[in-house]
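Of the protein chains in this complex, all but one are displayed in their positions.
The block that comes next holds chain A.
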């Protein structure tokens, strides 16, 4: 670059250009520090474009049991923007289907789906959230306070969680009350029994989805831990013991072993040497 400028303007060799150089360096530093990039015109045909590349980290890998959710309106997405595989997947993302199901329905190899989704996470088109189940436990995060003060978020929330087909929007107080009632030891099933969200014109699945997307809620995962101790149990359960070391959540064990949540729950309940931690 400096060679070009030199040959064109004699920037360095000419005495009177010294000041320009100083000014150039000054602007360069200032703009790079302030904006992270700069475009400075140097003479007739030369413009100096510089950019400090930000450090980009890969988003965490997508798991089989994760559910992708759009962060923007689906209609606003330009389909042609993406590669063919991603285009194929996009239409199957509805905020409820998990990765394995999407892979099955779209007839795309699951690892491809995962990497496509990871790419979409990077571009902040989607966010992955844990799969919805009525036995799930969620707890509100301190950010719930923002929902109380931020009017725009409230309106967005009301619009999002409204039950399909109901004419009147739900009452915000009801929504907020349900969010605040979520906590350790309370499953979504319990909440439904207590508040009957359908009567309140609230779609509970959307409610949870919105909370997770905006970081108002956090899912509490269940971790079984096996203790050394001789308990006569079925061979099938003993095969599962390696999973019960406190590293693997129910979701993970289910998706890796192909067991259903209920099966696993029943099996574990028979064994008193297994304790369960929620976190």
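Following the convention adopted for this analysis, a residue touches a chain if its C-beta (ideal position, glycine included) is under 8 Å from a C-beta of that chain, and two chains touch if they have at least 3 such contacts; residues count from 1.
What we mean here is this: contacts and distances are computed from a predicted model.
Novice: Name the chain not shown, per its UniProt record: "GATOR complex protein NPRL3", "Ssl1-domain-containing protein", "Mediator of RNA polymerase II transcription subunit 18" or "Thioredoxin-like [2Fe-2S] ferredoxin-domain-containing protein"?
Specialist: The chain we cannot see is, by its UniProt record, "GATOR complex protein NPRL3".
Novice: Of A:101, A:141, A:205 or A:267, which residue touches the hidden chain?
Specialist: Touching the chain that is not displayed is residue A:141.
Novice: Out of A:17, A:115, A:154 or A:257, point to the residue that touches the absent chain in the complete complex.
Specialist: A:154
Novice: Spell out, residue by residue, where the missing chain touches chain A.
Specialist: Counting only chain A, the missing chain is touched by 1, 3, 55, 139-145, 148-149, 151, 154-155, 171-173, 176-177, 179-180, 183-185, 218, 223, 225-227, 245-247, 275-279.
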